[in-house]
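Omission of a single protein chain aside, the complex is shown with its protein chains in their original locations.
Just so it is clear, A, B and C label the chains in written order, and each chain counts residues from 1 on its own.
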Amino acid sequence: MEKKDNVFTFGNALSLYYKDYETPLIINTDDINQFKRSDKFYVLGNEFNAEIKYPYFMSSLYCIESGDIVMVYNAVELIQRPRLIIKALMALRKKYGFSKLIYLPGIGDPYIIPVLVYAGADLFDDIYIKEESINNIKYTMMGKTKSSDNNINDNLKFANDIISLLRSAIKTGTLREFVEKFQYSSRAIEMLRIIDNDYFSDYSMVFPVYTPYIKANTIESLNRPDIVSYRNYIKNDYSKPDVENLLILPCSAKKPYSKSKSHKKILSRIEKYRKYIHELIVTSPVGLVPRELESMYPAAFYDIPVIGLWYEDEKKMINDLLKSYLLKNRYKNIVAYIDEDLNFIKSSGNIILIEGNILSEEKLSELESTLRDLTINSPKMDHLFNYKSMLSYQFGTWIKDYLDDIKISRSYNMDMVTRNGRALFVFNEKLGRFTINRNGACIFLNAGKKIVYIDDFKPTSYVFNAGIKDATDDIKPGDEVIIVHNNEIRGVGTALISYRAMIDLDHGAGVKVR
Amino acid sequence: MEKKDNVFTFGNALSLYYKDYETPLIINTDDINQFKRSDKFYVLGNEFNAEIKYPYFMSSLYCIESGDIVMVYNAVELIQRPRLIIKALMALRKKYGFSKLIYLPGIGDPYIIPVLVYAGADLFDDIYIKEESINNIKYTMMGKTKSSDNNINDNLKFANDIISLLRSAIKTGTLREFVEKFQYSSRAIEMLRIIDNDYFSDYSMVFPVYTPYIKANTIESLNRPDIVSYRNYIKNDYSKPDVENLLILPCSAKKPYSKSKSHKKILSRIEKYRKYIHELIVTSPVGLVPRELESMYPAAFYDIPVIGLWYEDEKKMINDLLKSYLLKNRYKNIVAYIDEDLNFIKSSGNIILIEGNILSEEKLSELESTLRDLTINSPKMDHLFNYKSMLSYQFGTWIKDYLDDIKISRSYNMDMVTRNGRALFVFNEKLGRFTINRNGACIFLNAGKKIVYIDDFKPTSYVFNAGIKDATDDIKPGDEVIIVHNNEIRGVGTALISYRAMIDLDHGAGVKVR
Amino acid sequence: MINRDLALFVKNLMPEFENSKDPNKPVSIWKELDRLRGFPEKTVVCIFRTNGCAWYKFSSCSMCGYFNDVSSGIIDENLFKQIDILKSSLNGAKVLKIFTSGSFLDPREIPKNVRDYFFESFKDSVDKILIESRTEFIKQETLDDIKRHKIPLRIAIGLESANDYIIKYSVNKGTNFNKFLSAAKLLRANNLELRTYLILKPPFISEKMAISDVISSVRAVAGYSNDVSINPMNIQKNTMVEALWKRGLYRPPRLFSLAESLLKSRDSGTEVLSYPTGGNRDRGVHNDEFDGKLLDLIVRSSLNQDFNELDEYYNSIDKSKYYMEIDLEDRMIFQSDYKKLVSHLSESVMFY
Partner (left out) sequence: MINRDLALFVKNLMPEFENSKDPNKPVSIWKELDRLRGFPEKTVVCIFRTNGCAWYKFSSCSMCGYFNDVSSGIIDENLFKQIDILKSSLNGAKVLKIFTSGSFLDPREIPKNVRDYFFESFKDSVDKILIESRTEFIKQETLDDIKRHKIPLRIAIGLESANDYIIKYSVNKGTNFNKFLSAAKLLRANNLELRTYLILKPPFISEKMAISDVISSVRAVAGYSNDVSINPMNIQKNTMVEALWKRGLYRPPRLFSLAESLLKSRDSGTEVLSYPTGGNRDRGVHNDEFDGKLLDLIVRSSLNQDFNELDEYYNSIDKSKYYMEIDLEDRMIFQSDYKKLVSHLSESVMFY
């Protein structure tokens, strides 16, 4: 792909190279000013009328559009009440999708830009930065400071460095990380919390299905859309296997958990009982991880500072989730084998608690003998359960109806789901997800899921957005999709952007074809 | 003060200009290497033996000292377990105070340096940075990234920028803010949490008594030593006035609360009952603020992102504190006049709850009539209570025994505590603290509190550490102190550094004289 | 001529009147300097309490708060008494300025018999009177009627701006430049003097644009006006401008801008003056930093019609930051007290 065809999204954020500029962008208003007339002005080539604009509090209006751009002209008013500006941004992205660039004039504070980009803003300008600079404010990695002179060039560089980091973050899928850790402004944090709390359902529709990593360093990590979506799945849609026993275990720093020293030690002790037992790992921020989902995203992709203390918010999240889980998924016996710091879970159900040093010989034999007793005459787990559960998680519970006669096989170090000797899905450990094999595509065509409809051509390495006619609204960036023309499967691949972006944009690639 | 005499502390962190170098510092190891011999090497002029050093896990040893420096030679081993390195740093600061510079070789990760400085490390080196640089790692404000070349100069600049920001942060009293918001490394966060949780009592001994501001953006802010100290005071030492009624109110963004629109509106409605009522503001992260402490630090100096939702940790902190408070401070009637988001406090005591829109006419009249009924025949508050309470908070409850016959007067817009027409204390609103007037100094001399003992000279603008013989161990940076020679009061002033630093250091200023 | 939404919004901000004030006393009477006869002299100013401006019935100007001084149910008897009080307060002054929170020539505010009583009361003791009126009340028959009294008159019209777009979308004056022109010509035809009021920095336009508007407005009216008074915005209670200002969406003009406007207008061919209300205060014309001397020089040069000292002082100040700031503000399509909003937002960021 040449540079011109670069389009990346992360949630509502858009990074694109277009008409010789790249977004997000801080517009140099000298360029606007230069061609300004009394009645008109131009933003990146788009003509706007220079009319009097009334405030939102008088008119409940906030934007004008022209060409590629929709300008929130009174952004400086709206942002004084964070809920208003977020409401405007979410509404504009919902209305225009990715077909317009959203311009927020006059509020280009480099410490606040990241969350605004996350919320959907594409264009800023240098007015705010210049205003602060002529008042001798200097931007640094520790926040703002007062200096003895005008730091306009340094400050513009600082802001543009942030912008280019944001572009990278959108491309590399780490934008959420950046926004979460960029804790310089209380206003910015308020906005992030508002997005997470008030716009979860909208935002989770466009949030990537996987990101390179989750560094759950801040309390805001608990509310990441991908993690909340995961927990919602566990809470509302997950179904346990047909076994009677549940073993609750603590998490480990190493992922997947079963590769960790502690899990290895425990599992080797209880190896012979495992087929009668369902295992569930208790952790934060993802909450609960049924063993079979441990290699998937997000369970295998997060990292959290651990000092043996839990925050109350983590405890509540885990307890609430565990209670819902146990209410929906009934076991005859529940054993929790945990360190003492986790014993706050004991009230979540009728749990046999074995707490203490989980690596001590004493506790290990207590666990062993407990499980030995519980698993006598206990039913075994269906050997296909794990894969069915994983597929349901990734694609939705609807897929269970399409999984008759599947088999599991392993080749080239990869797990495959096959039918009649043909691979339907291949599990990619690096991504923590299945890829759809060409043979599996018909499942999706029949179910009407994860479909990108294209013009009449043969997709090769990429499907460009210009060739996309439509897409089902269950497609998020990173999703596996099938490529269809007139009810005919033309390929399989990975969505690079959300369904809305595929439909709205007319350049850049939408699907990486496999 | 000339540059040579600059000494600043913030908690365990030290910024000093000394022998032509300034700390914290990243040592250029080319300089060490250049003069290295097979048996000896020199660090900033201090000679060390180049002997074989065994790991901590074999020897339980970790440092060697020479001249000005104590070197944690196996820092790279210790930091793999954050508790170990923090233990070492806290132990070394406790043992050596500020008389030695602590050197952590080989772990100069610029994203981790801030918390290590906060923990007491003074010296780092460039080895780690060079090692990462030759592996093409590049440092940015968004974390590390892989680039196509060796970024050694950029990376050293990045690290040295962090160092100079740290120096500023120590000088300006904003180090805690910086460390708290620098959330790039989960290891760094673990270390901060360990310091807060395991070393509170040590660390709070050296933490400044006021800082320019508290931006409580992260959950770690809940555990700032100054805020925990404040809450401990409220929990353990605070005593209510002799009135029967308590009114609980929500906080406001504007500080002090009584200057906010919402408090102004409420207070003007209940003006005539206020003398029969004690007011208590519920908030986070400071927990509870009795009205009379609202202008003091930290109550008037914090700011927190607010979206109308409380974190569980905040709720628990507030409820626990309120319960303790009400157990110790008994009121006949407790009214809580709050927005609905605060109604989680209702279980903390026998509370008359008036909840809803606190600015609505309906609720205001409900409050008014409730208070009218409760305050009939109720005792009035002692008009000196507020000042006695403020003085107790700042200096300790011991001071109550020394406050007979005081009066309050106001002149030049400042509140003064006087006796026999002479000012003992003047309240400084900008700092949220009292200053000790010369006439008030004898109180401290008699009580043996907040005393800096100096050699025989007349202090003028600064008392330099070289002239300080001793200091009482209740002196933290920012504290009001009296300056004494041989039981004779020589002046009053503000401690610039902690008592330990005053005693240990033999250059730089220790007290700003008034 | 009217922007209905804007007009309605402004109207809604006007409070219900309370009749607590004494209808028999003028709102206030004071003395100040003016130069209605070509030289600075003591001038008595009186605001009569009337039933209010005709335009209030529909709306109000975006910056006008004079409706706060109005009572309902004022009858002729009350006005006679107010005139008597004014008469007894003259103390030998020879020049009068009369404000009515509306139009003196509006017969619904000042009925003809009151007007007659007024002129008769002062024709012997007073040499010059300034009265105010909206253009629609400047009719030949009214002029004929008042000329009968043979008192030298100057009639003040609040044009505010010669730009109809600004009058409609910013000031909400409910009139236009052509109407002003007709009225001005009629006055001239009747040998009556005209003072034209212009507003410096009406809402929703940038300060830079406001300066240029006021300068071009001076030029547009100079030929018809005996003098032009540039009135920098002063924020009055219950006005739309106050509502904006309270939300950080309006900043009164800087003293620099007023000085700039005066200095650039002084060669317009007529007298240009400014006696700012609330100068150097938050609600009035003020720089970011207090400048008593500049305000003083503005008033003095207006009175003396000698702008040299003002010019000299103004040029001696480093105004580079001022120019940059009004230029930055001008780049915004949406106007606000930008500096204040920037600092509100910026306060949320760590600062050391």
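The definition used in the following text is that a residue touches a chain if its C-beta (ideal position, glycine included) is under 8 Å from a C-beta of that chain, and two chains touch if they have at least 3 such contacts.
This structure is a prediction, so every number in the text was calculated from the model and none was measured.
*Asks:* The complex has one chain that is not drawn here; which of the drawn chains does it touch?
*Replies:* Per the touch rule above, the missing chain touches A, B.
*Asks:* Could you tell me which of B:T145, B:S204 or B:S378 touches the chain that is not displayed?
*Replies:* Considering the complete complex, B:T145 is the one touching the chain left out.
*Asks:* Just name the one of A:I129, A:L156 or A:A169 that touches the chain not displayed here.
*Replies:* A:A169
*Asks:* Specify the residue from the set A:K130, A:K181 or A:K388 that touches the hidden chain.
*Replies:* A:K181
*Asks:* Pick out the residues on subunit A that sit against the missing chain.
*Replies:* 168-169, 172, 174, 177-178, 181, 212-213, 215, 303
*Asks:* At which residues does subunit B meet the chain that is not included here?
*Replies:* Given the touch definition above, subunit B has residues 29, 32-33, 41, 48, 50-55, 57-59, 71, 73-77, 79-80, 105-107, 109, 111-112, 125, 127-128, 130-132, 134-135, 137, 142-145, 184-188 touching the missing chain.
One rule holds in what follows: only the chains that are shown with their structure count from here on.
*Asks:* What is the distance, in whole Å, between the centres of subunit A and subunit C, each centre taken as the mean of its C-alpha atoms?
*Replies:* Computed from C-alpha means, the inter-chain centre distance equals 59 Å.
*Asks:* Using the average of all C-alpha atoms in each chain as its centre, how far is it in Å between subunit A and subunit B?
*Replies:* Taking the mean C-alpha position of each chain, the two centres sit 37 Å apart.
*Asks:* For subunit C, give me the residues that contact two or more of the other chains.
*Replies:* Residues 348, 350-352 of subunit C touch two or more partner chains.
*Asks:* Using the touch rule from the top of the page, what residues of subunit B touch 2 or more other chains?
*Replies:* Residues 168-169, 174, 177-178, 181, 215, 303 of subunit B each touch two or more of the other chains.
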